[in-house]
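Every protein chain except one is present and positioned as in the full complex.
In order of appearance the chains are A, B and C, and numbering begins at 1 in each one.
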Amino acid sequence: MKYAYELKMKVRDYECDLEGIVNNANYQHYMEHTRHEFLLSAGISFAEMTAQDIVSVVARITIAYKTPLRSRDEFLSCLNIKQEGIRYVFHQDIYRLSDMKLAARGTVDVVCLVHGKLSRCLDLEKYLEPYYQEK
Amino acid sequence: MKYAYELKMKVRDYECDLEGIVNNANYQHYMEHTRHEFLLSAGISFAEMTAQDIVSVVARITIAYKTPLRSRDEFLSCLNIKQEGIRYVFHQDIYRLSDMKLAARGTVDVVCLVHGKLSRCLDLEKYLEPYYQEK
Amino acid sequence: MKYAYELKMKVRDYECDLEGIVNNANYQHYMEHTRHEFLLSAGISFAEMTAQDIVSVVARITIAYKTPLRSRDEFLSCLNIKQEGIRYVFHQDIYRLSDMKLAARGTVDVVCLVHGKLSRCLDLEKYLEPYYQEK
Partner (left out) sequence: MKYAYELKMKVRDYECDLEGIVNNANYQHYMEHTRHEFLLSAGISFAEMTAQDIVSVVARITIAYKTPLRSRDEFLSCLNIKQEGIRYVFHQDIYRLSDMKLAARGTVDVVCLVHGKLSRCLDLEKYLEPYYQEK
């Protein structure tokens, strides 16, 4: 599969819980960090957006947990993006690097509020194609 | 709406991010804590399960974010549960306490592994009814 | 020992790590939350301070870890405060509730920046005495 953006990361021990595996909420952190790094690479800073009263809001997130990541695992956090009306839909996959097994698959709907109003404010056209293929 | 379990909680400032609202991943923490407190109230300890090599695994989570919680907000974290084959499906709603506005709505699919094998091991029959009404 | 403020809390499972005990950094979260709740009880809101460009800065923290807290433990997070020049020094103790064993003892030096300048801005006189006894 082809992605618009890929980020190599590594599990930190404090992200693991009692069961010895990465706590589920941390995948959301991984995915958020990947989106923000992707936006930065596209010239869009989350912190600057916040300072300009442009708020990006996650409206909905779905994560399917496939293979638990553990202490010391490296992983590849990948994303594609498509636009659906006012929403940006991020398709985010996390692969364990050692065997490229799918660890988690997420779909994240993001909307932007400019001074409190829904707006299509991100200039992401060039990232929308040709990466994302409709199912 | 009637819930099988309700837990009153309060936002902690470190759970808020740059935008001044609770970071999305923390709702997953709130929901996890609520499930574990519910299970404890039903006589089931997550830590003891882990010690006995019974692993409860979140297979899938969906969260719709409705109204952002902020610093100092108190909220009510509620859940219902139903059984679908081998899966326990938790329906989890978080309400801002001041006006009972829905802050987040989640659906969490949990499966249990006993010594690595999928198993219907939780004794939750009495909590399944009459709380959860099929849509 | 007598404290200016006490807050009852409970360990959340996601705060525990691989070793089955609360991760060390979380005691800092507990202590921060306790300070902010104390300040709120004294009529001082951390979020409002931030909005007014009053920034409270932790300049130094020391934590001695005594007895590890575990899943399901309830604990009492207590604090005293004294003023040393421009600094507010919080003395923070965390006790496991079941046996009132000391879990962690912290000393936290806080300074305030009003529009970027160091300032003695918190009205905490009445909390300084008679609680804190010099050693």
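Heads up, the rule we're going with is that a contact is a pair of C-beta atoms (placed from the backbone, for glycine too) under 8 Å apart; a residue touches a chain by one contact, two chains touch by 3 or more.
Keep in mind it's a predicted model, so treat the numbers as computed, not measured.
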Tell me which residue among A:E32, A:D93 or A:D109 touches the hidden chain in the full complex. A:E32
Touch rule applied to chain B and the missing chain gives residues 13-14, 16-18, 20, 23, 25, 71
When the complex is taken as a whole, what residues of chain C touch the one chain not shown? 18-19, 23-26, 28-29, 32, 46-47, 50, 55, 57-65, 68
Missing-chain contacts mapped onto chain A: 12-14, 16, 20, 29, 32-33, 36, 40, 45-47, 50, 70-72
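Heads up, the rule we're going with is that only the chains that are shown with their structure count from here on.
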For chain B and chain C, let me know how many angstrom lie between their CA-based centres, rounded off. 28
Using Cα averages as centroids, what's the distance between chain A and chain C in whole Å? 34
Expressed in whole Å, how far the mean CA point of chain A lies from that of chain B is 23
What residues in chain A touch two or more of the other chains? 18, 23, 25
